[in-house]
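Removed: one protein chain of the complex. Kept in place: all other protein chains.
Chain nomenclature is as follows: A, B and C, assigned in order of appearance, with residue numbering initiated at 1 for each chain independently.
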Amino acid sequence: MAKKRIVLNFPHSLVDKPITYHLVKDYDLIINILRARVTPREEGLLVLEVTGDKRDLDRGIKFLKDLGIKIESLAQDIKWNEKKCTHCGVCLAICPTEAFIMDRKSRRISFDKERCIVCENCLRACPYKAIEILF
Amino acid sequence: MAKKRIVLNFPHSLVDKPITYHLVKDYDLIINILRARVTPREEGLLVLEVTGDKRDLDRGIKFLKDLGIKIESLAQDIKWNEKKCTHCGVCLAICPTEAFIMDRKSRRISFDKERCIVCENCLRACPYKAIEILF
Amino acid sequence: MAKTIKEINEKIRKGKAVVVTAEEIIDLVEKKGVKAVAKEVDVVTTGTFGPMCSSGVYLNLGHAKPKIKLGGGKAYLNDVPVYTGFAAVDVYLGATALPDDDPRNKVYPGEFKYGGGHVIEDLVAGKDVRLKATAYGTDCYPRKEIETLINIKDLNEVVLYNPRNAYQNYNVAVNLSDRVIYTYMGVLQPNLGNANYCSAGQLSPLLNDPYYETIGIGTRIFLGGAIGYVAWSGTQHNPTVKRTKNGVPKAPAGTVAVIGDLKKMSPDWLVGTTFTGYGVTSTVGIGIPIPILNEKILKYTAVKDSQIYAQIVDYSEAYPKGLPGSLGEVNYEQLTSGKIRVKGKEVPAAGLSSYAKAREIAQILKGWIEKGKFLLTEPVEYLPSVDSGQTFKPLKERPVK
Partner (left out) sequence: MAKTIKEINEKIRKGKAVVVTAEEIIDLVEKKGVKAVAKEVDVVTTGTFGPMCSSGVYLNLGHAKPKIKLGGGKAYLNDVPVYTGFAAVDVYLGATALPDDDPRNKVYPGEFKYGGGHVIEDLVAGKDVRLKATAYGTDCYPRKEIETLINIKDLNEVVLYNPRNAYQNYNVAVNLSDRVIYTYMGVLQPNLGNANYCSAGQLSPLLNDPYYETIGIGTRIFLGGAIGYVAWSGTQHNPTVKRTKNGVPKAPAGTVAVIGDLKKMSPDWLVGTTFTGYGVTSTVGIGIPIPILNEKILKYTAVKDSQIYAQIVDYSEAYPKGLPGSLGEVNYEQLTSGKIRVKGKEVPAAGLSSYAKAREIAQILKGWIEKGKFLLTEPVEYLPSVDSGQTFKPLKERPVK
């Protein structure tokens, strides 16, 4: 099984196409929409986590490219600066994917980057600037 | 003996005249210059305390009036507001006539209006605005 | 088996005092019972580490040559305005002060990158700070401007004086509206998207001495990593709120004003803090020791999260409009579990106050006392308690004309 997080930019002509449906149905991929900005008659942006057999994954991505969709790997990254973190935990309730976890015993925060979908909620919520976005 | 405090306003033509000399010499009056603003070729202002025999005093004042000098009684007055006074005593050292007195025992201030020459030094010195000038 | 502070201090001096934290005492009392533990334990240490807006420092800068009278002039530290309403070279810097040119919420939500709380952190960290000031000039203070780097180690006094810290309990903030709101309780997602609370709960100083029976003016405390003192009751001190049967306030209640020498403190415990869309502040670490003078006081310190309740308040409308009413109450066991129920909905809950740091403070203070480095004090005056009738009043508006 392989996993990839990709950013799709597609022209407005493709906005109405059920691309995610095809990825699931035709290529047997598990998809998770991390972020989306899709507006009728405009360009679309979709951040997907795609999981599946390595070969299916490659074929799925080829399918998207052939449709005229620009594909990039997820380049933005959330960095958690443990030194600056005071372990207050205010990031916990605002994170949609539970990427921040508080250990029940130590009451200290840890960050699971794998779960992060770069929604940036935590950036504005952290009072100590312990969370940064890297480009 | 009578005493009068008067304000003299005289025209520039009289500025060079030795009027105080005449008051002493011809009318046998004791004079004390309380304030003066006398500038060559301008109008003059003189605040005098004049002491002497009642008759001499009246004659002296008539002499001044006849010279064309405008005479007013001293209309300005320093008022000491005992309620506002904190009895710090800062007025003592700045008063040229010892009109403010501190009782050695009570360490409280009193004001002897008779001694006041309305120099206004105390007005600026009093931090509590306990001294006012009345017009 | 009542003890006196004098007796406890005697044991501390000999290195024989038994000290536990407000967290450790809970299990101890559950295991051994109040009677036995009241005999055994001498001091319970508490801790809290959260954003506390009414915090600040006053600095005596020393005289420049020629002398300048900052009093009545304008002065800035790293572009953050300080107050000059004092003698020539005393200034006060507050945690929430912002540079004159900060756009604030003009670009909403404002970023509030740097302000008073950050200057305090930089000062205490030993960083150079830029002083810039203008004055009107007098005969004895003729100079009219100055710009220089200053460093905490060169200044005469740098005193942390916080008019209100260590709130005894606080609200749980939620957002009933359909848009994100940015508050001093953090970012609140629409439609009950999250719930933020702000208390160290069972570790919090005033929750362990609910009626202020040991804490008062003169109480020696942990403040910002050094020794400090309670100087006064804090602003908005409000002892008369609703309480549980065991005396614990169910809403924001008591507060303290605290004082200490900033030169001895550490940037670990005085952290510059930003609330997006709201402003800046300082996060302050405070720990207060509670002498176990008798069983009643011990019982109070054994309070646990499940016994401490807070009110859920809507910050989209009720709070800003000053409307009364709570959406319900929850206890800190529920809150720290990370999920509470509000209006039938499960809502993720998170704290603004660091429990891990509060625990660390209680442990440090425990260490100081155990090593005989920190003696307890008898307050010179107690804080107003329930019998004072003191309440937190709104501002009555009266037209000027």
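In this section, contacts are C-beta pairs under 8 Å (C-beta built on N, C-alpha and C of every residue); 3 or more make two chains touch, one makes a residue touch a chain.
Fair warning: this is a prediction, and the values are worked out from it, not measured in the lab.
Among the chains in view, which touch the chain not shown?
B, C
Which residue from C:159, C:226 or C:386 sits in contact with the chain not drawn here?
Of all options in C:159, C:226 or C:386, contact with the hidden chain holds for C:159.
For a quick check of understanding: of C:115, C:193 or C:287, which residue touches the chain that isn't displayed?
C:115
In the full complex, which residues of chain C touch the absent chain?
53-56, 58, 60-67, 69, 71-72, 81-90, 92-98, 104-106, 110, 115-116, 128, 130, 136-142, 146-150, 154-157, 159, 161, 163-164, 181-185, 217-220, 229, 231-233, 235-237, 257, 259, 277-280, 315-316, 319-322, 377-378, 380-381, 392-400
Take the complete complex as the reference. Which residues in chain B touch the chain that isn't displayed?
For chain B, the residues touching the absent chain are 86-94, 102, 106-108, 121, 124-125, 127-129.
Operating definition for what follows: only the chains that are shown with their structure count from here on.
Based on which chains touch which, is the overall arrangement a line, ring, star, complete graph, or other?
Shape = other; not a path, cycle, star or full graph.
Let me have the rounded angstrom distance from the C-alpha centre of chain A over to the C-alpha centre of chain B, please.
The mean C-alpha positions of chain A and chain B differ by 91 Å.
Indicate the whole-number Å distance between the mean C-alpha point of chain B and the mean C-alpha point of chain C.
Distance between chain centres: 63 Å.
Just the number, please: Cα centre separation of chain A and chain C in whole Å.
Result: the chain centres lie 38 Å from each other.
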